[in-house]
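Only a single protein chain was left out; the remaining protein chains are all shown in position.
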């Protein structure tokens, strides 16, 4: 008998990926998967990739979840806080939503609207001291997808004083699953295939999260929707402030991180190489004309950007090996 | 210390998928991965998805492979036979190439050219009696990708006398990885994205293999190249000869097969749902106008269509659980 | 001052392509483009590719359309009949919907539901005698997308007695724009990219239309959704009944058809080569194992499969050159 886990909001893309990871995890037992409109439907009607998984969506009720040792919340922003508040303190919670990521309540209200629900331990184990903090926590706020891609590229460089924290420019492109499973015309295959287009230009809600996690004090983020189901490629540029070798700074920061890889010199990240994995691939170089430092980061937005990260946090919270049930290797081509 | 395995021809797409599966397999230890032109290069230079895998391609020499308990051959058609002949009898071999699949030497010569190298145990465990045959064999000829998709859809129906074996029409579309990793203009992303096109029309080399494996006596196969990296969707139509319920026939045939799934009524296979898995999804129905039976089959051409199937055979040959190191579930979306 | 045309249902994909073709047509003047929910919105808010086109969607009212010389109806099936009935007889109408395609009222009711609204001249100019019939008509029922791809491949062979009309098997894959612009989960980019899946298996509503247009008496059609925005590839197989050279039969049938091309021997159709054009590419061969004849047809489903065909018909009805405002050449890569 393993550790009992449940997923609230399991009919979305991050929820489906959580179900896959939990189903293949040696120590976790799925006791409930909940949904709103899909309650009562077989999980495989929504997630045909989970063929043979004999599970029916329950309604998203606290009582259904309270029985678990650990609950993953994969709900729309703003819905996690109320549900989490209704769960016993003894139930560990990993929230894939944004409700508890920010320390700055004003920033929360500005970017998400409504009242801030409080701050939880930030679920990015690769930040200094964070692995231990997560292991000790019962409530963890999982990272945003753009936030993890950008933070892993940038945080060690800011911490090392290697770049100016006041001048960071990020352009990050994401596969369409990052926009969710709700039926919208602009997300139809006919619209997105063959297309690149920016969105939420100059005002993406992951900006305060990235600043908080990296120490950047001014950051321009332009998100782009890319014609692929999964993957984020973040191009992070900043002004170097010294002679530090950025690759060495990054390599040192992630020497003990099983999922973050500074690629061999000359190799640049490919999102396709991270598909289905919990890995982040990094490379850094200097622009010969402007002298700006360029760090590029690739992740699977549903893996290290959402569900994989959440399982990594859960492993730490439950005293399991950090890598259990997760893959370092992607599925390619 | 696990079971020692080696992969010859590990720089191609099937080879890369084999490396991924072996690296994640609890009982297999990789002792060598060989290549021709890439010999001496790090595996990750060719397969960046295997980040962190500390392995260098060796040259493809019998001596390099002879030390393994089991060798996978992922070589171009016609190259396996000579290499296999140079390996000790005690080394188990799974050949992903076509060299030893056919019993009919004349058919081999007609479709592949050259002299036939002999027949090995056919590596499709879901055929009646074949699981035991593979477990007892030291030389196994892994299935062709179109062959496995078509055979799993058709063989039980022919065996049950439910369809006329003399009138089978198959149109099967494959992702581009099925065409290999050699640089060819017609396989460039610019050419294949947004494109569907048939190839080898009326003369594909998997036809004799499918006839041998299914009992069909006349079969038209039209392969189509589809704009996606992985996946085969085979649409198999045949004339029913009785009142048998095709879904029931298929369900009975695969009751004990962990990787073959007859979908719930009304659900038709999606190749995307099989990505990265070793599963085959099946559904059957009857065309209201013509009365033809239509069976549709979806697999990952590099999974159940190649490397996954090979590992499944290896598991059987080595006395391991058939499903070890393989996933029933796909990565989606 | 040109000929005055209007488009009803201009907010869909076929409607948008009609607007593009009309805007670039030397003799046609757009006087109205109507929509339901988008009425009042600028056309470019829905169709950003028509940048600079200064036009606002009107509501779909007969009065708005009655003023035109020719009206294109690009409405959902079942909505054309009522609107057409409300237009003056003097207004020419090309209906891109299915309402008036079938001669068999029972087939209409079986496949579409509801009562049959009557039969109009069938808008496939390449059928024998049809070019003149269209030129003389004031009401034309434009072809279905799968119907035109299949009919152009098959009709001359049936007419020539070269194939058995009672045994035709078609598998036809379409890009996602064929499924329309309504927001549905199964059409999201995240779902369709990397995926092939059949739909409406064994019961597609184009079957009676194809039988009527080709003379086939029994026909199995399996439609497949393909991961690309546009294009249909139809693989048509039939049993030859004589020694006729199928390429010669096709070449003779289309000797005077500017948009239908039998490709040079050895070249098979690519849907990508038809993008944005009104062309159909054809090739034929014989399956060596089964002896079945295989004819493959490629079109742009929004071009020759919908809007292009409609403009071709309009040209004929208006006494203009058949090819005016249409391209033989596709946009590739």
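Just so it is clear, A, B and C label the chains in written order, and each chain counts residues from 1 on its own.
By our rule, a contact is a pair of C-beta atoms (placed from the backbone, for glycine too) under 8 Å apart; a residue touches a chain by one contact, two chains touch by 3 or more.
Keep in mind that what you see is a predicted model, and the values were worked out from it rather than measured.
J.: Please identify which residue in A:224, A:244 or A:257 touches the non-displayed chain.
T.: Selected residue, touching the omitted chain: A:224.
J.: Can you say which of A:58, A:179 or A:298 touches the chain missing from this structure?
T.: A:298
J.: Looking beyond the chains shown, say which of A:67, A:245 or A:287 touches the absent one.
T.: Touching the chain that is not displayed is residue A:287.
J.: Which one touches the absent chain: C:88, C:129, C:242 or C:264?
T.: C:264
J.: Given the contact definition stated above, which residue among C:273, C:293, C:306 or C:320 touches the chain not shown here?
T.: C:273
J.: When the complex is taken as a whole, what residues of chain A touch the one chain not shown?
T.: Considering the whole complex, chain A reaches the absent chain at 167-169, 171, 173, 175, 188, 190-191, 193-199, 201-203, 207, 211, 218-222, 224, 226-231, 233, 235, 237, 268-273, 275, 283, 285-292, 294, 296, 298, 333.
J.: Provide the residue numbers of chain B that touch the chain removed from this figure.
T.: 13, 175-177, 179, 181-185, 187-194, 227-229
J.: Since one chain isn't shown, list which residues of chain C touch it in the complete complex.
T.: Contacting residues on chain C, toward the hidden partner: 13, 16, 20, 23-24, 42, 44-45, 47-53, 176-177, 193-194, 229-230, 261, 263-264, 267, 270, 272-277, 279, 281, 327-333.
The definition used in the following text is that only the chains that are shown with their structure count from here on.
J.: What positions in chain C touch 2 or more of the other chains?
T.: Answer for chain C, listing residues that touch two or more other chains: 175, 188, 190-191, 193-194, 227-229.
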